[in-house]
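One chain of protein is taken out of this complex; the other chains stay put.
To keep things simple, chains are lettered A, B, C, D and E as they appear, and every chain counts its residues starting from 1.
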Amino acid sequence: MQLGFVTAILPDYTLEEVLRTAADIGYDCVEAMCWPPGKAERRYAGVTHVDVSRLDEAGIAEVRALQEKYGVFISSLGYYPNPLGGAPESRQAAVDHLHRLIDASAALGINTVTTFVGRDKDRTIEAQWDDFLATWRPLVDHAAEKDVRIGIENCPMRFTADEWPGGNNLAVSPAVWERMWTDIPSPAWGLNYDPSHLVLMQMDYTRPFRDYPERMVHVHAKDLRIDRDKLDRHGVFSHPGQWHTPKLPGLGDVDWGQFFGHLTDAGYHGPVCVEVEDRAYEGSEELRLRSLRQSHDYLRQFIV
Amino acid sequence: MQLGFVTAILPDYTLEEVLRTAADIGYDCVEAMCWPPGKAERRYAGVTHVDVSRLDEAGIAEVRALQEKYGVFISSLGYYPNPLGGAPESRQAAVDHLHRLIDASAALGINTVTTFVGRDKDRTIEAQWDDFLATWRPLVDHAAEKDVRIGIENCPMRFTADEWPGGNNLAVSPAVWERMWTDIPSPAWGLNYDPSHLVLMQMDYTRPFRDYPERMVHVHAKDLRIDRDKLDRHGVFSHPGQWHTPKLPGLGDVDWGQFFGHLTDAGYHGPVCVEVEDRAYEGSEELRLRSLRQSHDYLRQFIV
Amino acid sequence: MQLGFVTAILPDYTLEEVLRTAADIGYDCVEAMCWPPGKAERRYAGVTHVDVSRLDEAGIAEVRALQEKYGVFISSLGYYPNPLGGAPESRQAAVDHLHRLIDASAALGINTVTTFVGRDKDRTIEAQWDDFLATWRPLVDHAAEKDVRIGIENCPMRFTADEWPGGNNLAVSPAVWERMWTDIPSPAWGLNYDPSHLVLMQMDYTRPFRDYPERMVHVHAKDLRIDRDKLDRHGVFSHPGQWHTPKLPGLGDVDWGQFFGHLTDAGYHGPVCVEVEDRAYEGSEELRLRSLRQSHDYLRQFIV
Amino acid sequence: MQLGFVTAILPDYTLEEVLRTAADIGYDCVEAMCWPPGKAERRYAGVTHVDVSRLDEAGIAEVRALQEKYGVFISSLGYYPNPLGGAPESRQAAVDHLHRLIDASAALGINTVTTFVGRDKDRTIEAQWDDFLATWRPLVDHAAEKDVRIGIENCPMRFTADEWPGGNNLAVSPAVWERMWTDIPSPAWGLNYDPSHLVLMQMDYTRPFRDYPERMVHVHAKDLRIDRDKLDRHGVFSHPGQWHTPKLPGLGDVDWGQFFGHLTDAGYHGPVCVEVEDRAYEGSEELRLRSLRQSHDYLRQFIV
Amino acid sequence: MQLGFVTAILPDYTLEEVLRTAADIGYDCVEAMCWPPGKAERRYAGVTHVDVSRLDEAGIAEVRALQEKYGVFISSLGYYPNPLGGAPESRQAAVDHLHRLIDASAALGINTVTTFVGRDKDRTIEAQWDDFLATWRPLVDHAAEKDVRIGIENCPMRFTADEWPGGNNLAVSPAVWERMWTDIPSPAWGLNYDPSHLVLMQMDYTRPFRDYPERMVHVHAKDLRIDRDKLDRHGVFSHPGQWHTPKLPGLGDVDWGQFFGHLTDAGYHGPVCVEVEDRAYEGSEELRLRSLRQSHDYLRQFIV
Partner (left out) sequence: MQLGFVTAILPDYTLEEVLRTAADIGYDCVEAMCWPPGKAERRYAGVTHVDVSRLDEAGIAEVRALQEKYGVFISSLGYYPNPLGGAPESRQAAVDHLHRLIDASAALGINTVTTFVGRDKDRTIEAQWDDFLATWRPLVDHAAEKDVRIGIENCPMRFTADEWPGGNNLAVSPAVWERMWTDIPSPAWGLNYDPSHLVLMQMDYTRPFRDYPERMVHVHAKDLRIDRDKLDRHGVFSHPGQWHTPKLPGLGDVDWGQFFGHLTDAGYHGPVCVEVEDRAYEGSEELRLRSLRQSHDYLRQFIV
């Protein structure tokens, strides 16, 4: 396995600064954010460390050279839009940009793209299944052709009132994943697996590694804590932002020893990228860098 | 405390048959279903053991006489519609019928009505708060004038796809109750408290008895079991009908000894009515009667 | 469901005395021990309440009449030998006697036989599988012809040094049961399911009712307690008699509410027979009768 | 075992009324309170159902006749003073009265006395050990001569500010009991064992029955609940009345099935007497009677 | 946050040796012990790394220079006497010396003093409240004037017979703290918070950080283990030295990940000082240094 981080936590850095920071701390890799240049629509979005919309030969050469210079590789090109929700033009833009990520990932020799499948938050999953298939079959086919694997993050994207009721990503549970893989069985896609989302949804976060080892394309290391007193006030059907707190790895409810135990048994040898969404470490650049150092040191006891 | 049952489980019995059955088994009371005569719109609904739409002096005398004859009293008039959701005429019909229940409960000397506040399932609670207040202020005022107390059941009414996303009853958590009581502070309303709903929503079901003892108007005794294997497949944001099973008291996850420990400490001396929704006991009249006998015997160890 | 007891606890009673005792206490049924007349070879064995070796028409009529007289029925004919271990002649005698039980159970209209499959305790299960099939295929075929179902108790029969190493019954786990049912798929056999054996073997005792509801022929209600201090001295690979204590239902580690919750969900409507092996209640006839009364009263909260 | 209750909960009843009540509910026995006539010094004290200070032949005959009349026997004479604390004259009075209880218990053929050893609450146990021995050696010797056994209740008598710091009874833990039995080894004394006190002190309440079965003279059945929220505010070194609630058996933290499992394994066949100190059931005679009925019915599932 | 240690573990070192050791291991800071020069009255007391009784301009300059030289700062001046218990002159001496610590802390630009409030161990907290206020109001006022904050350690100082019954420090629980802050509301004082004391007292050690983040002046990192077997022998009302063992961070019952999770959420950015009281690491200078190295390395996974 290789230890990395998701570059969204350093939005104002250039790719070179990101890679230098990674090297300084001791990371092996980064998941490079590749949003279309422009204004972010939500926290953690809108970061562009590799601009795939205009990646020419020179750009490719530069990205390759930077990785080599700092001894830090890019584990995946990441972009987390909602290709199934919102206005038709924004959905189409998301799909178009995902095609560009696939191409860029192949061109760069990274061969991995990490993203959301999206969701029309106002409909049940059942009701939008045909739309989902129509959108994703061509994307998965494209990835397969380019020898790229897509890792879908299992995030519910349903924390606050504006994401209510269904959230912006439907790939949240084994029941849904199995249906996805039954209907689009291509090995060109799987999960960008983040155990913290299963903690939030009160699920066993070690089981998917036993059940679908071959679908584990990429791994996010994020932690969170269920705040029992607050859950007692609101219940699990309320906005979950009210009763949990995202935390750095080791400061929440994930038992990382057990998690890495199962992950190694599953034969996973890919990247594990820290995703920082701990508000206690977002107040300044100094704190953000500290969060990367602390997460690195904590996880290194399991990834040597 | 008095031990009773919710009469919905005996839809084809007359009131006299219900009371005779209660007496035979040993119950002290029943919560009498008072739906408007007509076809049920969902399971457990549409049962009419007291028809409040045409309750004249003779009817009142008869209901009183039957209670005396069998030594079983009616703890509450129950009716569980959705006064905040659905077509305007059906919402209005629900409100009108609730007014009739209040009048009937006063006339019968029962002085308790048990129901749902309802919900527009397609909107957040925040978004419909004004509608909620406009609907419920007059109902609570009416109850106060008639010296009747309304017990709102804390059921999310959100188990299956057709109740998605918000469910048909918004009074589901301490956070919501406190807002209800802040905005309509009348002591004429409180809860028809059912601990099983808090088990479903992963909440502490003993705390409300400590925090709001004076709001405990009536109690339902239902149990349920969280099916861990199924929850691991779906997560708590899916339709909860997929990962829990309603059960008779004693066959699920509620610790009834602890529950009654807190309930007695809170000084609760009112009715506790068994609500049977255990599919394993619904296949025949014999099984339904058996469910009432078993629940009675089980709960009698805590209510003598 | 019907509540009964295994008659081995009253070895000196006649069948009529057994049935009268059952009726007096309030049991619905008994599992009648049918060992060949003669000396017991171990504790709890060698009891003959119905002598199937000489059951003629008159005998049949008498057994039927006694059941009717006391309103207590016989849920199964029980006999727990080792048809796979020991001397060839004793193995053959066990098989022959089992054939007689099948015939008698059909003739009496009971249609259930409860027993062990046995085991050569000195060989692995793998090593004796062919012997097992050769012995049991004809027995299961015979039962099918007679419209009798055989319930195999899931007891390891491996508690003390003389049962070491393999125990005297191989049908101890889902892994073994599935292999049994794959190789002899007849619906004429299944389990006489006793949850306490799974507690001893550190297994989930509710899962089999979910996984194989159709194989649940009969149920034993026995409890036991793992004695942690003693287990800490010996470990689970030692003789388990050193670190557990058989107890009456409700005095051990089985959560009977959860157990009956799953059992009712599985649609089980058959007999549940108390098996008393609690040494604290075996010192006198008075204590044995007390054990039957207490177990009856305890389990009645779940079987009305 | 025999099920009884401590008569202190019916202070205004005559002995005959107490025995009649016990018979009506179904109790086998009572522990009769035998305080010297006069004003109670604290809650639950000062009750005199048998006045041992003037028990002549006629009195003895009457007490025996009443037991026979109602079929309810007296399991012990109970009196819970502090023979080691307070003014010298009150200590001497306690000792003198205990001698009278021993004589009366022998004369009545009950042969059991239940009490506290007492404590000078202002000194450590170490500091008062000599006083303790000087006081208790003669009492135990007297009991031995009269063939009476003394059961010391293991209550810390340390709940509120006025019992601070040491409480009024030092016989609270295995460490202390062992020292008691080493220094006064007579078999004429042992424990009136109440599991709830060990719950309060965060101890394993099943172990003493394994470790000292021969010292179990009498058993109290009381329950209590640790109130976690309150304990979090005060900690275990504060007055424990602030963070626990005494409850009826089955409404607190004692696991009675496990408790009776160990008690039967220890070969205990003596009385188990309900001690009601649940404030929720003390507000009226009706509630007190209800508490006796409910405790009886709850415990009967373990004592038939 | 900054990682440091309490200097009492190196009693024979000069301040310079202490700071050099801290630097060598990698600590950011130390809490410098400032007992009056002289003989220690108990274990861990009587250490003088900064002698505030004769701190002149030169001394101040030297202390500042040493911090700079080694790049290790002094997080607080620490002194843990009992200003409320013992002989009047020793109480007065403690108060006088605390005033000197406040002055020195201001002069050194440290602006923090850490100590106990003390207690008359022979009286309840209620009984000595007025004395407590009379002693502490002037101290807190003095601190406020000097812009120094006082952190009171929440240690019960009640482990052995000679500290019985009440211990030598009354600031042990939220209930007491709230009363302190109500009666002396100055922001110039708060806690020197040590989670291990709450483990000992069976309390939630994460809650205070949620409830009073603004009162967290300084943090001690000590761990301890509750020894269940010993607690089962003695109970929580006995001398707690009998049933717990102080341990280095990570070797006891504190869940440091959860603790630091809450501490970061509370916005705490101050010092966290290891306090070594683990007897297994006190036998030699080599072991004491090892304890500092190990604690440093263990806690660095949470404090980067």
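Going forward, a residue touches a chain if its C-beta (ideal position, glycine included) is under 8 Å from a C-beta of that chain, and two chains touch if they have at least 3 such contacts.
Just so it is clear, the model here is predicted, and its values are computed rather than measured.
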I'd like to know which visible chains would be in contact with the absent chain if the whole complex were considered. A, C, E
Among the options C:23, C:60, C:184 or C:203, which residue touches the chain absent from this view? C:203
Among the options C:158, C:247, C:262 or C:296, the absent chain makes contact with C:158
Chain A, residues in touch with the chain not shown (by the definition above): 257-258, 260-261, 264-265, 267, 300-304
Name, in rising order, the residues on chain C that touch the hidden chain in the full complex. 124, 126, 156, 158, 161, 164-167, 172-175, 198, 201-204, 207, 228, 231-238, 240, 242
What residues on chain E make contact with the chain left out of this view? 225, 245, 247, 250-252, 278-281, 290, 293-294, 297-298, 301
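As a working rule, only the chains that are shown with their structure count from here on.
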More C-beta pairs touching across which pair, D-E or A-E? D-E
Go ahead and note the Å separation of the Cα centroids belonging to chain A and chain D. 64
Quick check: what residues of chain B touch more than one other chain, meaning two or more? 301
Graph of touching chains, which shape: line, ring, star, complete, other? other
Output every touching chain pair, sorted by label. A-B, A-E, B-C, B-D, C-D, D-E
